[in-house]
Each structure stands twice: as C-alpha cells, then as structure tokens.
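Every protein chain but one is kept in place in this view of the complex.
So, subunit A:
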Amino acid sequence: MDDMEDDTTIFSTLKSFKSFISCPDRSLLETEPAFGRSGLQNLYTKRVELEEAAERVRSHTSLLQLTQEKQQMELSHKRARIELEKEANSSSRDLQREIDRNRELLLQIRHLKEREEKANQELNEQVENNKALKRNFEELHKKANEKDSKLAEADQMISELKDETRRLNQQIQIQESKFSTQNLEIQALQEQLDVQRKKFQDVSQRYQNLQSSHSTSTESELKMKELERRLALQEQDSVIVKNMKSEVARLPELEREIKRLREENTFLRETKENNSLLREETEGLRRKLERVERVMEEKLKVELEKEKLEHELQAWENIGQSTGLNIRKPEDLSREVIQIQQRELNLKQQNYTLNSSIRSVEKTRTELMPEIAQLRAKAQEEQKKRENQDSLVRRLQKRVLLLTKERDGMRAILESYDSELAASEYSPQLMLRVKEAEDMLRKVQTHNTEMETQLSKAQEEAGTFKLQAQMVTAELEALKEQQVSNTEKNTLATAEEVSSLRQKIEELEAERQQLEEQNNILEMRLERHNLQGDYDPVKTKVVHLQMNPTSIAKQQRTEEVEQLRVECQRLRDRLRKIEADGVMTTDDTTLIIPPSQEILNLRKQMESAELKNQRLKEVFQKKIQEFRTACYVLTGYQIDITVENQYRLTSVYAEHMEDSLLFKLTFSVHGKSEVLQFAV
C-alpha cells in the first residue's frame, strides 16, 4: 500500500511538472497580443522562467528522496514479516500444549461429577432417617408434656385445699375473738345503763323542785307589778290635786280682773261712737279741700288762657297792619287764605303734570339709548369692515403689481433663454415655467375677482345699514313727536296711577328691606352653624375611619366593665359561700386571692383547741366515772349532789331509792366545814 501511495504521489508530481512545462509556452503566447509592452515585461518573464526551473529542480530532489524512503520502507517491511512468522510458530506450539491440558482437565471433571452423585444419594438416605427419628422424638415429647400437666393440676388442687383449711381456721379464731369482745361490751353497757337510770331519777327530782320555785317566783312578780301600778296612779292623783289647789287659789284674782275689764268695755264703746263721728267730719272736710284746690288750679289755667288769647287777638289785629292787605275782619283773612290755597293747588297740578311728562320722556330716552348704542356699534363695525376691505384692496393691488412685475421678469428670462440656446434640451423646463406662471396669473385673477365681489357686497351692506339707520332716526323723531302729543292728553289720568304706583313702590321697598334683614340674620346663623361644624347634607358628607381610637377605646371600656362585673359576681358568690359554710372552698380554681396564712393558722389552732377540749371532757368523764364507781365499791355508799352544798349518800344495801342520807356541807372562809345531818 505504501508503494502504491508513493507511486501515486510520484505520478501526480510528474503530471504537475508536465503541466507546468506546458504553461509557460501559453504565457509566452498570451503576451504577444499585448500592444506597447516594454523590456520590463521580458525581464519579468525571464524571472518567471528561472523560478520555474528552480521548481523543477526541487521536484527532482524530492522525487529522489521519496525513492530512497521507499527502499527503506521495503527493507523494514521484510524484517517485520520474518519476525511475525517466528511469533506465529511459537504461538501455534503454545496452542497445542493448552489443548492437551484441556483434555486432561475434562477427564478429571467427569470423575468428580460421578463422586458427587454418589454422595448426594447417601445424603438423601440419611435425611430420611433423620426425619423418622424426629417424629418419634416428638411423640414421646408430647406424652411427657401431658403427664407434666396432669401432675401440675394435681399440685394445684392440693394447694387450694390447704389454703381453704387455713382460711377456715382463721375465720374460726376471728369469730371466737369477736365473741369474747362482744361479751365484754355487753357487760360495760349494762353498767352504763344502771348509771344512766340513776342520773335520770336525780334529774327528774331536780326538775320538779325547779318547777315549784318557778311558779312561786311568777306569783311574786305579778304582785310586784300590781303594786307598781297602784303607786303610779297615786302619784298622778297627787299631781292633779296640787294643780287644783293652785287654780282654786287664783279664783278671787280672776273675779277682780273681770270687773275691771267690763268697766273698760263700756268706756271703750262710748269712745268708739265718738270716733266714728269725728272720722266722718274729717272726710267731709278733706273732700271740700280737694274741690277748692281743683277750682283754684282751673282758675289759674283760665287766667293763663285768657292772657294768651288776648295776645293772639292783638297779634291777629296786627297782622292786618303788617301784611298790608285789606284785612279788618277774620272773614277777609279766610278769603285770602282760600285764594292762596287755590293758587297752591293749581301750581301743584302743573307740577305733577310736568313731572310725569319728564319721566315718560326719560323712559323713552332710556329705551332708545340702547338702540342707539347698538346702531352706533353696527356703524362702527361697518366702518371697520370697510377699512379692512380697503386695506385688502390695497394689498391686492400691490400683489397685482408684484405679479405683473414677476410676469415681466419671467417673460424676459424666457426670451433670454430663447435667444441663447438653440438646443432643444431645456425647452421642456421653460415650458413648465411658463405654465406655472400662467397658473399663477389665473389664480391671481380669480382672487381679484373674489375680492371685487366681496367689496361690492360690503358696499351693499353698508348701504343697507345706512338706510336702516335713517329709518330708525326717522322713527325716533316720529316717536318723540307722538310722545309729546301723548303727554299733553294723559296728564290728569296718570296722576292717580302715579300716586298708587308710588305707594306700591314704597311698600315694596319696605318689604325688600325686611327681606334683606332676614337674609342677613339667616346668613349669620348659617355662618355660626358652619363654624360650629354644621354642614349641608346635599353637598358634603362627613367620613372617618371605622377603626378609630374612640371606637376602640369604647370597646375596650365595655369589655373591662364586663370583666369587672363578672369578677364582682364571683366574689359575691364566694363571700356568700364563706359566710354559709365557714370553710374555704377550693372548687373555685379561677380565684386569684389565696387564703391567708393567719386564717389557716387560726383555724388549725381552733381545731386543735376543740379537740383538746373534747378529749379533756372525755378523760374527765371517764375519770369521774371511775372514781365514783371506786368510791361506791370501796366505801359502800354512793355520793350524789342534789342541791348546792347538799350531798346525798345511798348505801349499797338500800332497798329503795328514797333510803338515803342527806348532808349539808359549807366551806367557810376560815377553813372550817360544818356537817349537818338529817335523815330522810
């Protein structure tokens, strides 16, 4: 393969070399048609040829190198082949050895397998023997277990029977002991019974004695009460007797006083009559005085009036001289006055008529003033429009001038262009410009015509407005003439209307003022309410957050109150329980207050003291009982206390309860004791 590759490279290089040789011939040929080539190109071609030769030489050398390498490669190849053959022989020998080994091993394997089979058979036989033996063993085991269970049951029975015998023995003993104790108790109780009977007898006797004494005491108390009542009555009687004595002593004095009083009465009655008479006289005199005083006053007034009237008369008499009129009598005065009044009335009427006419004229004037103003405004507007249009006209004329100038200029340009150039290349541009100029012209002409039409319209409108103004002025003058004529007619008729209208105006003005005052008052009230926080529900509303501090505080407060109430109730219940029982209840686990230590200590002390007392009492009773029985047994006499300092002895051999000896013992201060005996 390497040779093939070397051959291919050699062939490829040869091909390239040949192709290269053929190329320069073409290149030389190609350079021929180039016209005007210099000596430099020849040098270049020569250089190229030299380079090509160098390349050829190089390729030759490479060829030689490649052939050398190829020979070397062949040699190495042969060496490798020889070595490979040697290795192949050795490997074949190894192979044969291993094949022999394999055969031997196979034989061994077969022998071993036969032995294995035999061993397996023996194993199976022994396993079967084992199983049989196991079954026998299990059967024997079961039998042994059964026997054991039977034995255990028998043992249990024996133990149970023993327990029962023991229990029965114990019960017998217990019952014997109980019997003995009960006998003892019976004896004790019988003794107690006897003692109690004796006590009962003593107690009954004492009771009878008590009852008798009690009855005597009640009788004595009743007597005492009766005596006390009598005493009280007697005391009252004595008091009454004393009062009567004192009253009796006062009698003669009273009689004397009575006489005196009667005399005074008669005297007073007489004086009373005199008094009444005198009072009537005084009243009459007073009335007279008053009348006289009134008369005096009237007289004074009348004199004053008389003087005044005299003065007036004199003045009236003087008037005639002062005014210069022909007055001598009051009738002349009255006539003069009437004339003056008539003149006044006429003048007033004229005044009213003039005023009414003036007012009507003023009204019409005021009505016409706005119209005049409107007309003036319209005239001004028209003037403005006219001025605007004049200015527009001027502008348009200027534009027209400018456009004509442009047109002339453009025409001149066109002519110049026409004169200069003969080529037809720029004619379309000129034509375009001409067309544009013509379009501009047309537009300007149309604009001109439009402006002229607007002008004409404006002029027409101005003319119409002038006509209207003239019409209006003519109407104004006509109205004025009419009103002047009207006022002369309706003078008298409108006077009454005017007065009524004036009254109405005055009333309305008064109402208006009242309403203004009310309005002010209401506005003040509104302001005050607004300042205090009132609002118009149509336009405004008041909002606040739901969770605001006030609501939260109120909630907390209600909760606190509830908690406090519940606690209060609980405490009250607890108090009631404590007062009822007198013992601390520990059922209220929710209570916080613990029982104080002092109370517990005191309670413990109390309980211990009570227990002590009880025990002492029991012990004392027992001891006393013992002592008394010992006394009775040893001395032969039973000693009982019937009443204070009295002792009763009853002998053992007494047949009845009444056979007893009573003794009285007094323990005096000196230490002696008396003994008095009397038998019962």
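By our rule, a residue touches a chain if its C-beta (ideal position, glycine included) is under 8 Å from a C-beta of that chain, and two chains touch if they have at least 3 such contacts; residues count from 1.
Quick note on the criterion: contacts and distances are computed from a predicted model.
The chain absent from the displayed complex carries the UniProt protein name "Mitotic spindle assembly checkpoint protein MAD2A", chosen from "Large ribosomal subunit protein mL44", "Aspartate aminotransferase", "Glutamyl-tRNA(Gln) amidotransferase subunit A, mitochondrial" or "Mitotic spindle assembly checkpoint protein MAD2A".
Set against the missing chain, the residues A:64, A:184, A:277 or A:538 yield one that touches it, A:538. Looking at A:394, A:457 or A:557, the residue that reaches the missing chain in the full complex is A:557.
Check A:261, A:547 or A:580 against the missing chain and you find that the one touching it is A:547.
Where subunit A meets the chain that is not shown, the touching residues are 528, 530-535, 537-554, 557.
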